[in-house]
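Complex shown without one protein chain; remaining protein chains in place.
Let's turn to subunit A:
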Amino acid sequence: MGKGQPSYTDEEFVAAIRRDDDRALAQLYRLHFPMISHYVLQNSGTDDEAKDVYQEGVMVFYEKVRDGSLELSCQIKTYLYAVCRRLWLKRLAEKTRFGGRLDDHEPFLETGAEADLERAEEKERQLGTMAQSLDLIGEPCRSLLEGFYLLDKSMQQLTDEFGYTNADNAKNQKYKCLVRLKKLFFNQYQESN
């Protein structure tokens, strides 16, 4: 732990992350990274893969906390371990190098993380489709939608940025873009289903 940083209990972590406390998130991240990194490295992974898996695991945890849908029946550590373990298993299966034999060094408990992961995967797929749709939609729709929905810019800002004569024009353009995005998104989403 770095100097001058408050150390949190699990409950405090959850509360702080719910408040969107950046420092708590950073600390949580640092606290458990060595465990996952060690686990992944032990099981024929690289540093980069460890990082990816861990970040994905933290994201699952974070989003659950932000949703308020987290029911933590165990330590955060155990939860993260379970999630990351699953994620790494999946990756390994994709690499098809190592079958499924993994060395566990933490007690692996039934944490409910499995179910969370399935939901997270579904969401992941949805978001992936969204990213694709955004890539396909082309300019200026992409920048407009990203500006409004992703970067939380106001319509006035966007009007100025894109040189529309007034905010209503920009809005109309945005709605048209949304319609296009909708078509792309639902088409792709159904295709992949």
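As a convention for this text, a residue touches a chain if its C-beta (ideal position, glycine included) is under 8 Å from a C-beta of that chain, and two chains touch if they have at least 3 such contacts; residues count from 1.
Criterion: contacts and distances are computed from a predicted model.
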Looking only at the UniProt record of the hidden chain, which name from "ATP synthase epsilon chain", "Fumarate reductase/succinate dehydrogenase flavoprotein subunit", "Branched-chain amino acid ABC transporter permease" or "Trypsin-like peptidase domain-containing protein" is the right one?
"Trypsin-like peptidase domain-containing protein"
Identify the residue among A:11, A:47 or A:160 that touches the chain left out of the display.
A:47
Out of A:93, A:115 or A:151, which is the one that touches the chain we can't see?
A:151
Where the unshown chain meets subunit A, residue by residue:
2, 22, 25-26, 29-30, 33, 41-42, 44-47, 51, 55, 58-59, 62-63, 103, 123, 126-127, 130-131, 134, 145-146, 149-152, 171-172, 175-176, 178-179, 181-182, 185-186
